[in-house]
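A single protein chain has been omitted; all remaining protein chains appear in their positions.
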Amino acid sequence: MTEAASDSVSVVTVTNLIKQFGRFAALRGITAEFSGGKLYAILGDNGAGKTTLLRTLAGLNRPSSGEVSILGTNADAREFRDICQNVGYMAHPSLLYDEMSGMENLQYFARLYGLTGNTRCAEVIKAVGLDPDLVRPVGQYSQGMRQRMSLARALLNDPRILLLDEPFSNVDVHSATEMVSLLAGLRDKGKTIFVVTHQASLLEGVADESVWMEHGQIVQRSRNLKPPGASPADGPGHGNGK
Amino acid sequence: MSKPSGIVRATLLKDLRLEWRSKDAINSMLFFSLLVVVVFSFSFDPSAEESRQIAGGLIWVAFLFAAVVALNQTWAREIRNQVLDAYRVSPAPANSLFIAKALGNFIFVLVLEALMTPLFIMFYRLRALGPAWQLLVVGALGTWALVVNGTFFAAMSLRTRSREIMLPLLLFPISIPAILAMVQATTAILSGEQARFWIVLLATYDLVFTTGCLLLFETVLNAE
Partner (left out) sequence: MKRLFPILGVLTAILLCYGLYQALVVAPTEQTMGDVQRIFYYHVPSAWTAFILFFINFVASILYLVKRRSAQDMVALTTAEVGVVFLTVNLVTGPIWARPVWGIWWTWDWRLTSTLVMWLIYVSYLFLRRFSSGGQTPTLAAALAVLGALCVPFVYFSIWFFRTQHPQPVIGGGGSIDPRMWHALLINWLAFSCFAFMVCWSRYRLEKLQREVDEAHAMQSLLAPRGGVR
């Protein structure tokens, strides 16, 4: 169901997006278009609004004002439920049940997306480099395994858009590198991937574009991972932002 | 997209499985139910004739306490690791989640009642002078009344301060007509009197509030 990667087609459009929590403005007017088939690295300091932006795109937050359009459908529209079939979301908490095994978790979530049978579940578990037959409950996994299983859950429905919030945090280097190459492969197949991370160096050479956020606004978009205001000598991951 | 009934079934089975796996929770709930019955027996002397007359009320208050403890913890599982977010980003309808949770709570509370009832019958030497099968009807309707509102308010309390006290605080006032009906129906059946009015009232209450909760649940789940 993936279209041929046409860079000019925007799959996510955000218009003057504002999100306020009481007196605090997490997103202060974001207008941007993101085209399909690319891997976007969303970077910035804590409190910049990266997680809020991702959650708003996933439909977990409703904008205070402004518009969000995903795959041509407005987030406010009733049909947005159907768009969820094409979106995968992963956050820093695992979004998995600790007392069940990885396979059992995925079998349940597969039902939510209308998938029957175990083949798809086994497929994604193997794709993230884990063993589908592992009966150990997820609560006993290492952080790397847990993040990988969480990613597997996000991939279950073969989404066209992936929203990943800090997928590499507290993950060992080996697991992280494997996840990155998996994401690169998915991007090559035409998926649009948004990765919020503090470890920009992991996405070096893989991300198509970096999106720097500061105080609820996008301050810079560029093809490399250098922070805004950094001299060319600085690399990503050294002195983020100002 | 999956049929809603399939999602309800999958969620219900998942909850039952998780409940079964966390045996500590079940065992402590069962023991708590036993304790409630015993404490009531000390507070309201079962050998006294008056106590037998109010046994219908006592048993439902005991069920109410057990239900509140059970209701509080079934949503707790969805908060850990923010699993509820995984449900919300999926195309699965919110109502399926509600129905599955309500059914799961219903089964769970019925199990607790099944433990407590024989003890009550034994301790209070209860006999039904009216048709005993009606007691089952009242039991089912009454339990559903508590559980459907309880599941709804427990979801509502999820993101409030003092989550665990909010549930009974919201549930008890609205449940009063239903509690009155359950108790009166039970007492009437035990003493061989006409319970039809109360059973019909309870059934109407169940219908109205099940509908109300179903209509409002999606709004409440996604409120932020």
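For reference, chains read A and B in written order, and residue numbers begin at 1 within each chain.
Criterion: a contact is a pair of C-beta atoms (placed from the backbone, for glycine too) under 8 Å apart; a residue touches a chain by one contact, two chains touch by 3 or more.
In this text the structure is predicted, and so the values were computed from the model without any measurement.
When the full complex is taken into account, the listed residue touching the unshown chain is B:Cys213, out of B:Val83, B:Ile199 or B:Cys213. Against the chain not displayed here, chain B makes contact via residues 149, 152, 156, 159-162, 166, 169-170, 172-174, 176-178, 180-181, 184, 197, 201, 204-205, 208-209, 212-213, 216, 219-220, 223-224. Those residues of chain A that touch the chain absent from the view are 18, 20-25, 28-29, 47, 214-215.
The working rule: only the chains that are shown with their structure count from here on.
In this assembly, the C-alpha centroid of chain A lies 39 Å from the C-alpha centroid of chain B.
Within the complex, the chain B residues that touch chain A are 1-2, 6-7, 10-11, 14, 17-18, 21-22, 77, 80-83, 85-93, 222, 224.
Chain contact summary for the complex, chain A toward chain B: residues 58-62, 81-82, 84-85, 87, 89, 91, 93-100, 104, 108-109, 111-115, 153, 157.
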